[in-house]
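Missing here: one protein chain of the complex. Every other protein chain is in place.
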Amino acid sequence: MILAHYNYWVVVLLMMIGLYTIMAHSNLVKKLLGLMMFQTSVFLMFISLGKIEGGTAPILTGDAVAYSNPLPHVLILTAIVVGVATTAVGLALVVRIHEAYRTIEEFEAIERDKRENQPA
Amino acid sequence: MNTQLPVLVVLIPLLIAPLIVLVRNPTAAWALFGAAAVSSFALAVQCLLLVQEQGLLQAFLGGWEPPFGIEYRIDLANAIVLCLVSGIALLVTPMAKASIEREISEPRIYLFYACLTLCLTGLLGMAATGDAFNVFVFLEISSLSGYALIAMGNSRRALLASFRYLVMGTVGGTFFLTGVGLLYALTGTLNMADLAGSLTMGFDSRVLIAAAAFIVVGLSIKIALFPVHAWLPAAYAEAPSAVTAFMAATATKVAAYVLLRFAATVIGPVVVFATLPIGTALVWLACIAMVAGSIAAIYQTDFKRLLAWSSLAQIGYIVLGIGLGTDAGASAALTHMVNHGVIKCGLFVIAGVLVWRHGQATVANFAGMPQQSPWLFAAFVIGALGLIGVPGTGGFISKWVLLQALIAESAWVAVAAVLVSSLLAVIYCWRVVEIAWFGDSDASQPPAAASRTPVGATLSLAMLSGLVVYLGVHSSWLVELTAQAGADLFGVGR
Partner (left out) sequence: MNVVIVALAIPLLTALAVAFAGRSPALRNAVTLIGGGLLAVVVFGAWPTVIGGDRPTWEAWAILPGIELLFVLEPLGLLYASVAAGLWPITSVYAAGYLEGAGEKHRTRFFVCFALAIFAAMGIALAGNLVTLFLFYEVLTLSTWPLVTHKGTAEARRGGRIYLGILITTSVGLLLPAIVWAGLLAGTTEFRAGGILTGKASPAVLAVLYALFLFGLGKAALMPFHRWLPAAMVAPTPVSALLHAVAVVKAGVFAVLKVSVMIFGLDNLDQTDASEIMQWVAGFTILMASIIALQQDNLKARLAYSTISQLSYIVLGATMATSLAAQGAGLHIVMHALGKITLFFCAGAIYVAHHKTLVSELDGLGRKMPWTFAAFGLASLSIIGIPPLGGTWSKWWLTLGALEAEQYWIVATLAISSLLNIAYLLPIVARGFLRPSAEPPHAGAPQDHGHHDGEAAATMVAPLMLTAVGCLAAFVLAEPAIRLLQGAIP
């Protein structure tokens, strides 16, 4: 029963690792990696939802009995694009933060803001 | 009724965004954004009028009928939200020109407007679509462009603020996506109306409960509801002023609308308010947000940050309306979305003017300014009165409708929270007024020569302040509209 839903266990595990990484790390790049992992877990959930045991790709060949649902795959294609865009924006921000603060550690950056207290 | 009108509302800004990138000229970019705002607003008003006249508007993308294709579906509730979002875009446009020229380096201005147009597209799309996955896509369009917009603020702190928003926002968006995925697993459909139909059959499963939880939490992050609000104050304070004026009035409101839509129709009041204690949780969190946000606002020294914390409190009023789970509550939430949008937009425009003049808007420097620019500060007083909810401003109308909804449900704790929050609003608003009029003006203050207000900002402010007062003295039409919208959402006859 539990093993039958192993895909969900993988999803939950990945999700938790991702969330933990986001919260636990001060390094902005690591935060982004966690975020990506977190997103990927949801993508896996969607994709595994569409799979039907014994089903094949939904191409009419005549001898297939069951088809897997293609719609989640299509959706996740969109979500992956969104994920890539998010990562790109995030990394761009990290680059800019590094230029401005000379660090990619969040706490250090905050410290620097407090110390230098520069208005603009 | 089937028409392509709802699609056009979203499509026109979507097409204008790449056009702006091609044109590159800053003024032309501004004009194109204005054109996008004008056309969306005109179409949104058209939608609203049609909905009032004929009921539901449906548009099937590519001619595929729901539940197979993507459907754009406009009823009263989202017609109001569409009008609010496009209307705010329109009202911000005149102010944006001078403010953005001051705050953003010229070679990047066209990119800025492209992002702003995309953000507008995303918000309009979230409101217009009738497809749950489509909501996610538009949510991310508006969020991604939003991150970029906030990062364009002229302090390096804007980058950190934007990054934090990106992390929080993406987590929120992904939660929402998870919830939608679970709903799909349960029903095999993504069409919101269809989902609503399949889920009202007394469906009681753990998957549905998980889906509801994921969606509510995900949207709460986007709404910046306490305790997942941490991204908002920094993001609003550091973003370019025009962005703050636009986003403060729209982004959280649209997310709140989506929450309302999912709670009232898609997942259904039975699950959200009866089976699960989500409604109660929302009410309590909203009460905490109203009080805590106002208290935090009292201690802010930066004007934009003060307004941002006040926004958190005001969002509490909206969520409180949603959390009640009645049509009157929904009506109050929608009313306050409009009123708070207009009020807060006006206040952030004032902040923008001050930043344009002095490079910053620190409350302590306000002393003596009303003598130099009385109209600007008159507009501030109108906005402040609106936040407090003094009669004669839109804020009073919201408060009236909300209190009626609360008293009808005998939610006395919430009534007390609303009133306490209003009184705290008096403190944080009047602190500013007192410093401005009766404070000792600082010798190190920038010279009076910089007391000009750009024409565009004056225009924006005049319209917004006028609207605040107008909505305060003549808003039976708005309240009737939102009451009908609330009744439609909850399927209550009126």
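As written, the chains take the letters A and B, and residue 1 is the first residue of each chain.
By our rule, contacts are C-beta pairs under 8 Å (C-beta built on N, C-alpha and C of every residue); 3 or more make two chains touch, one makes a residue touch a chain.
Quantities reported herein were computed from a predicted structural model and do not represent experimental measurements.
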Chains in view that the hidden chain touches are B
Thinking of the whole complex, not just what is shown, which of B:Ala281, B:Ala408 or B:Val455 touches the missing chain? B:Ala408
Touching the absent chain: which residues on chain B qualify? 385, 388-392, 396-397, 399-401, 403-404, 407-408, 415, 419-420, 422-423, 426, 430, 434, 437-438, 472-476, 479-480, 483
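Following the convention adopted for this analysis, only the chains that are shown with their structure count from here on.
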Any idea how many Å lie between the Cα centroids of chain A and chain B? 27
For the complex, give me every residue of chain A touching chain B. 19, 22, 28, 31-32, 35, 38-39, 42, 45-46, 49, 72, 75, 78-79, 82, 85-86, 89-90, 93-94, 96-97, 100-101, 106, 109-110, 113, 118-120
For the complex, which residues does chain B have touching chain A? 133, 136-137, 140, 144, 147-148, 151, 154-157, 159-160, 162-163, 166-167, 170-171, 173-174, 177-178, 181, 184-185, 190, 359-360
